[in-house]
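Yeah, one chain of the complex is gone here, protein chain that is, but the others are all in their spots.
Entry: subunit A
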């Protein structure tokens, strides 16, 4: 599924379909967007990752035109669109709760935009029917044309919502947590489908999600939104291995993070002095991050090699998740430390509860933010 890595997109002017420049939006004085800068490439799948309340929905609503930004510029296909009403923007919106027209059938829902738009409506019933039929085939709803939208499943509603937008041929589609309302099984399947559908239409999808695995799996580019700002914009591989700050690392849910300060060649953390090796990244707030799957668990008496960092912790529990096993330890300061062991490398080891183990990793595997 993974594509080759994409160039860093922030600041890229060429073939950017949507550009946001210093976009601000506050509700009753409380900022929801605090200077968003981003550029989205044409014909690509962009995912926008952010925790709940970080302003994801607000950003989409500003791009779609349902909310007016307080400041900044929005350029779509090179044209300034802040101030243009939603239906003249050529941007489709797929709502978090689907927002289907409850009194219309599947086919009528999909035909709505073609028949009722103010600009160039399709009046020929045959033409509408043909385009609706094509779209129903594309999203895999054949056979459900005349079903009431209240009588179809969540996954099917999702497809109707998408088809209803795609049939109007928008230049870009915004999806607000499109898989949030689906159960886990269906969510995984729809991921692949959304990507396939997008590739067939050749338009840019901006997919908002609070799930890091979804963001990483789907986006050619992943934007990370944190407290109303884009904290990082890069391809999934880079994001996963090189988060730009401790906050981004925290959203990724795969890093143990220590706060503290760098002094010379060591990082002073609450669990002791950690020797430094690899790269240091400027991020404003000093922190030390080590990925769950870069840590080895050893008996307490095993010695560490010269290029390794070693701390001690007591084992709490482990969680088996198919291909990997996640073990949880408590550190001396009471915090939880997580280790992910891939079972393809070794058979699962049995650890003793409350016993102390050495946790060891290579110096250069750690990310150091200064």
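To be clear about the criterion, contacts are C-beta pairs under 8 Å (C-beta built on N, C-alpha and C of every residue); 3 or more make two chains touch, one makes a residue touch a chain; residues count from 1.
The criterion applied here is as follows: contacts and distances are computed from a predicted model.
A.B. asks: The chain that is not shown, which UniProt protein name from "Putative spermidine/putrescine transport system permease protein", "Fe-S cluster assembly ATPase SufC", "phosphoenolpyruvate--glycerone phosphotransferase" or "FAD-binding FR-type domain-containing protein" does it carry?
C.D. replies: Matching the unshown chain against "Putative spermidine/putrescine transport system permease protein", "Fe-S cluster assembly ATPase SufC", "phosphoenolpyruvate--glycerone phosphotransferase" or "FAD-binding FR-type domain-containing protein" yields "Putative spermidine/putrescine transport system permease protein".
A.B. asks: For the full complex, which residue in A:95, A:240, A:292 or A:328 touches the chain that was left out?
C.D. replies: Hidden-chain contact among the options goes to A:95.
A.B. asks: Out of A:193, A:293, A:312 or A:340, which touches the unshown chain?
C.D. replies: Answering carefully, the residue with contact to the hidden chain is A:193.
A.B. asks: In the whole complex, not just what's shown, which of A:140, A:237 or A:272 touches the removed chain?
C.D. replies: A:140
A.B. asks: Since one chain has been left out of the picture, which residues of subunit A touch it in the full complex?
C.D. replies: 64, 66, 85-87, 91-93, 95-97, 99-103, 112-113, 116-119, 137-138, 140, 142-144, 153-156, 164-165, 168, 186, 189, 192-193, 196
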